[in-house]
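One protein chain is absent from this view; the other protein chains keep their places.
Chains here go by letter, A and B, matching the order in which they are written, and residues are numbered from 1 within each.
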Amino acid sequence: MYAQMIKTASAGVKSREEMTDQEREFQDKIDNDIKIEPRDWMPDDYRRTLIRQIGQHAHSEVVGQLPEGNWITRAPTLERKAILLAKVQDEAGHGLYLYSAAETLGESRDELVKLLHEGRMKYSSIFNYPTLNWADIGAVGWLVDGAAIVNQVALQRTSYGPYSRAMIRICKEESFHARQGYHAIMKMAFGTPEQKRQAQSAVDRLWFPAIMMFGPTDADSTNSDQSMAWKIKVKSNDELRQQFVDQTVPQIEYLGLDLPDPNIKWNEERGHYDFSDPDWSEFFNVIKGNGPCNVDRMKDRVAAWDDGQWVRDGLLAHAQKKAAAKVAAE
Amino acid sequence: MKNEWPLWEIFIRGQHGMSHRHVGSLHAPDAAMAIKNARDVYTRRNEGVSIWVVEAQHISATAPGDKGPLFEPSESKIYRHPTFFDIPEEVGSM
Partner (left out) sequence: MSVDKQQLLQFLLRQGDNTLVLGHRVSEWCGHSPILEEDIALANTALDLIGQTQMWLGYAAEVQGEGKSADDLAFLRDAWDFRNVLLVEMPNGDFGQTLLRQFLFDAFQSVLMGRLMKSSDEQVAAIAAKASKEITYHVERSADTVVGLGDGTEESHNRMQAALEYLWPYVGEMFESDETDAAMAAAGIAPDPASLREEYEALIGKVFAEATLSVPESRYNHKGGRTGYMHTEHLGHLLTSMQWLQRAYPGCEW
């Protein structure tokens, strides 16, 4: 998802007998759905894994501004421009909420940003794909945010209080994102043949990257067990992916577009849609930095941060001068 | 990092809220900018009519381990709650 392939910092799930008293008390809280709060005792591995996951989630929101931001200046009407801008602004807000949640674990936002810029932390693979036509903007809101919602709704129940509360706030805002996206692509799909062609192209290109967002199949998903036991992760990758496919296929059909995968078929017996696996070698390539936009995305983020250094320093210097003058006057 | 803007905790009273509630945090160079940033970050959907900001380092909090001694003793003082007392209906509302 926005946090994919999080390496859980753990030597494996401990049995109750192997746990210390503190660890047992901690695990009991989690099993009883009592939230873990910043000042509570927690295993170091839990803290480390959370910082990694929340940090990656935050980075994804902020890098995720770029592909959609790519169309703000080209939005076709004043209303669409305002909607898109408000939507991308929300992503910045989500990044901010999530960095704040990570900060409660003792990792500063600047430190996390530095790790991202040095290539030592990652963000979701999906934002390394380009937005090439206006229908992509609809498709990103509908498919990408739609996929994110599936994951984030589950994460509202995550064990770490600040993360869970950030997710609740974010989910409230996300449904605007998915709906505005679907509304925009509806106009395209039901519009002129040229508009419809753009809509089809968007769905064809973004479908597999969207279902990759949930991460590798459960069979290949490393270290999930500990994350599940700690309720940092609440549902498995495959469960979430299936849920997304099931809710999305009828939405594609409603648009009158061709399904992006010939193997999508309702399976009566399973009560779910069957679908093709994405090309996982592509996924691992994108994660490694070989996606179509990895280099440009990082270049943009690093430039924004570096070019902004004098601004952050300047405003802070002024605030400190003012504070010093106030103290001197007292 | 030495040049990081301080962290502020944000409290907002909503349209129908009786008191300020903690809504999250953000970074700002000083209190005045923290209030402005809070307005821009946390009231985009018409959530507030009043904002408080407190620099995070100035908040003192109870320790989780003290929960027992601090809060459990009041659990047994059930007579503090009005429902503890049965008052005959004839007396009227009280």
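Going forward, contacts are C-beta pairs under 8 Å (C-beta built on N, C-alpha and C of every residue); 3 or more make two chains touch, one makes a residue touch a chain.
Keep in mind that this is a model prediction, so the values were computed, not measured.
*Asks:* Among A:Met19, A:Ala86, A:Ala154 or A:Leu259, which one is in touch with the chain left out?
*Replies:* The single option touching the absent chain is A:Ala86.
*Asks:* Return the single residue from A:Leu96, A:Val150 or A:Ile287 that touches the missing chain.
*Replies:* The one listed residue touching the chain not shown is A:Leu96.
*Asks:* List every residue of chain B that touches the chain not included in the displayed model.
*Replies:* Chain B touches the chain not shown through residues 5, 26-29, 32-33, 36-37, 39-41, 44.
*Asks:* Just the residue numbers, please: which parts of chain A touch the chain that's not shown?
*Replies:* Contact residues on chain A toward the absent chain are 62, 65-66, 69, 72-82, 85-86, 88-89, 92-93, 95-96, 99, 134, 184, 187, 191-192, 194-195, 300, 303-305, 307-319, 321.
The rule is short, and it goes like this: only the chains that are shown with their structure count from here on.
*Asks:* Starting from the mean Cα coordinates of chain A and chain B, work out the distance between those two points in Å.
*Replies:* Going by mean C-alpha positions, chain A sits 29 Å from chain B.
*Asks:* Would you pull the chain B residues touching chain A in the complex into a rising list?
*Replies:* 1, 3-5, 7, 24-27, 29-30, 33, 41, 44-45, 61, 63-64
*Asks:* Which part of chain A faces chain B closely enough to touch in the complex?
*Replies:* For this pair, the touching residues of chain A are 37, 39-41, 86, 89-90, 93, 96-97, 100, 103, 108-111, 114, 166, 169, 173, 312-313, 315-316, 318-319, 322-323.
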